[in-house]
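Every protein chain except one is present and positioned as in the full complex.
Our next item is chain A:
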């Protein structure tokens, strides 16, 4: 599998560390909603098809990437910096 790192270019998957499901939302830090925290920490769906996930380019720029990958074909449809995605998600919340 080759991941096209937005900073380093196309690189082999051995340079990356899988960092988990990127679809879950972390509850507000002060939240005491136990169910929401349980869902965030433990609950994972196992969809066939498109999935968004975090990958750390540990052997390259050390940026976390938000990768959209079809888990049944391994076809990667988009790779962006996780930081950028998180920033735009936050600004979306505010707006």
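Keep in mind that, in the parts below, a contact is a pair of C-beta atoms (placed from the backbone, for glycine too) under 8 Å apart; a residue touches a chain by one contact, two chains touch by 3 or more; residues count from 1.
We take it that contacts and distances are computed from a predicted model.
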From "Septum site-determining protein MinD", "Sarcosine oxidase subunit alpha family protein", "Formate dehydrogenase" or "Amino acid ABC transporter permease", the hidden chain's UniProt protein name: "Sarcosine oxidase subunit alpha family protein"
Positions on chain A contacted by the hidden chain, ascending: 1-2, 12-13, 17, 19, 22, 26-27, 29-32, 34, 37, 40-42, 54, 56, 58, 62-64, 66, 73-75, 81-84, 86-87, 90
